[in-house]
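Pasting a structure below so you can have a look.
Omission of a single protein chain aside, the complex is shown with its protein chains in their original locations.
Should a chain be cited, it is by its letter among A and B, assigned in written order, with residues numbered from 1 in that chain.
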Amino acid sequence: MVMILGKPAVALFAQLLLGIVHGSFYAMLSMGLAIIFGLLRIINFAHGAMFMVGAFVTYGLLNIFGIGFWWALLLAPLIVGAAGYGLERLVIQRIYKLDVLYGLLLTFGLAQIAAGVMTNYFGSDGVSYDPPDALSAVLKLGFMYMPAYDAFVVFAAIIVCGGTWFAIEKTSLGALLRAATETPALVQSFGVNVPQVIALTFAGGVALAALAGVLAAPVYSVNPGMGDDIINIVFAVVVIGGMGSIGGAILTGFGLGIIEGFTDVYYPPGSAVVVFVVMAVVLLARPNGLFGKA
Amino acid sequence: MFGFSRAQLYGFVILLVIIIAAPFIFYPIVVMQVMCFALFAMGANLLMGSVGLLSLGQAAYFGLGGYVCGYLVQSSGVTPEVGIVAGGAAGAALGAVFGWLVIRRQAIYFAMITLALAQIVYFFAVENTDFTGGENGIQGIPRSALFGHLSLNNDLSMYMLVAVIFIAGFLLVHRIVHSPFGQVVKAIRENEPRAISLGYKVEHYKWIIFILAAGLAGVAGATKAMVMGIETLTDVGTTASGLVVLMVLLGGIGTIYGPIIGALIIVGMQYGLSQYGAWVTVIRGAIFMLCVLVFRRGVIGELAYRLKTPL
Partner (left out) sequence: MKVTRRKLVGSAAVASAAATLPAVPARAAGKSLTIGICSDFSGPYSNTGGNTSVACVQQALEDWGAAAKGYDVTVIKGDHQNKPDIGAGLARQWFDSGVDLLIDVPNSAVALAIAGVAKEKDKLFINSNAATSKLTGSACNAQTIHWTYDTYMLAHSTGGAMVAAGGKSWFFITANYAFGQLLRDQTSTVVKAAGGTVVGDVDYPFPQTTDFSSFLVQAQSSGAQVLGLANAGKDTVNSIKQAHQFGITQSGMKIAGLLIFIPDIHGLGLDIAQGLILTESFYWNMNDRTRAFTKRVLPKTPENYPAMGHAGCYSGVTHFMKAVDVIGVDAASSGAAIAAQMKKMPTSDDAFGECTIREDGRFMCPSYLFRVKKPGESSIPWDYYDLLHTTSAEDTFAPMATEGCPLVKA
């Protein structure tokens, strides 16, 4: 057996691969969060809840309407995104003028409501959702077996993250978004409906969370607590990456997933907490995160 | 006296009357829990109200206080008052360390780092099963005898101890707020650049408030562990941190009676609605949202506003 630093190389590669799978979710979720914070200055504590709702909508689409996974990839983000749009127009826009921390508290309350409602209907243990038939094979990778579905998740995450980053940073639509949130009055004078743009941006971020939820349903098993479990880590990722930086969020998400994988091999009890230790260390050295723009 | 306004003095009298009468009308264990959480919330209120900092990780000190007290009383057989003092000291010590790390940060990062630090404490508690019992918790914490002589096995005797600790904590907090130290903190809150230009070491004042909040949380956690006879991970988790913020918000940030009302409502809700299971979480979330949207002053804050007097 090949050994690296005292552990079999096989075990290390297997855990790193799993780490990249987890990192895919961190990247997708933190990207949505970074968009919402970077562009809208809202600390969306309900982001994990939207991830969870996206997973439940996926389950519902299959079990109530018979709509399978592939359609759910499109429909669930649309449905949850629409809800996010409504939320922004009805509730969130009222608090822009307040201290930013009130936004945190508001969305924290929202997350509690979402988790509570789901727990009442599905129990705290939730329901299970099988991967689509096309992806239910098991890949024999030599050093480990991996569900084909997990490979698909990594693929999907890279495409989604890459595509979104490109859209925001490199296209004119993205430029409009960034302008509208930096200098709304000026952009508004050009005839752009800025409140609408802001609401759509929020909806977009929420839809991204829901998309991550669809992808997560076969992996994490759909349960009301899945949002709470992941939101703390995702916040840490965004803070480490720098709260306004989308590219930073994506890179840090994948990076932290890999670090978790490493820790799983060499010091398993630490893998749950390594993200927070990294965050505390990074913030003390670079208060604005690794890629942050203050 | 004590810097109470007229209304606050009457409020204090009412509080005393209620505390004396309560164990004969309501289940004493629940009233004691309310007092412990009220103490916890008073500390958080100091931080949020006097200094204006939102900490999302106060449960770290609350839980640590409980674990230290529970462990000492159960394994080393120390008497309850030693356990409670130790719990408070542990909370304050951790608060000193963490506070020193975070106090210079801006509001959002402050909140996020406190959250992360609390998570670290949580996982420390999960892993160190010799000390904390992990998922099992520390069970069977004996009540034994106060100062070695006064038995606490009777719920009523325990209640008297908790009431004394609670009143003492309440008066201490109020005294601090109305002292010269408290005046400086108020000045910092109102205009930090001016306070700095006047030569005050702003960070030190904030740091001391942070330690006080953590110490109060530690005492509250230790007392609760003695009352319930058990200390588990629930007390170090994010739920507990979020709950105390809700209590302060609901009661009214910066008021002196606010935390007490907030604790009363939240704990009361937990017991009164316990058969509705997860709907309690939904209601709590709704209260959070309502408080932020339309009720930012909180119960006591709103009352104080109407009556145009501080409460």
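As a working rule, a contact is a pair of C-beta atoms (placed from the backbone, for glycine too) under 8 Å apart; a residue touches a chain by one contact, two chains touch by 3 or more.
Small disclaimer: the values here were computed from a predicted structure and weren't measured.
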Omitted chain - touching chains that are shown: A, B
Residue touching the undisplayed chain, where the options are A:Thr58, A:Thr119 or A:Thr201: A:Thr119
Which of A:Gly60, A:Pro132 or A:Gly225 contacts the chain that the document leaves out: A:Gly225
Of B:Ser55, B:Ser144 or B:Thr232, the residue in touch with the unshown chain: B:Thr232
Contacts of chain A with the absent chain, listed as residue ranges: 8, 10-11, 14-15, 18, 21, 119, 123-126, 128, 138, 140, 143-147, 149-150, 219-221, 223, 225-226, 229, 261, 264, 268, 271-272
Those residues of chain B which, in the complete complex, touch the missing chain: 6-7, 10-11, 14, 18, 22, 25-27, 29-31, 34, 126, 129, 134-137, 139-140, 228-232, 234-235, 261, 264-265, 268-269, 271-275, 277-278, 299, 303, 307
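Note that only the chains that are shown with their structure count from here on.
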Touching residues (chain side chain A, partner chain B) in the complex: 43, 91, 94-95, 98-102, 104-106, 108-117, 119-120, 124, 224, 228, 232, 235-236, 239, 243, 269, 272-273, 276-277, 279-280, 283-284, 287
Touching residues (chain side chain B, partner chain A) in the complex: 54, 101, 105-109, 111-113, 115-117, 119-120, 123-124, 126-127, 238, 242, 245, 249, 277-289, 291-293, 296
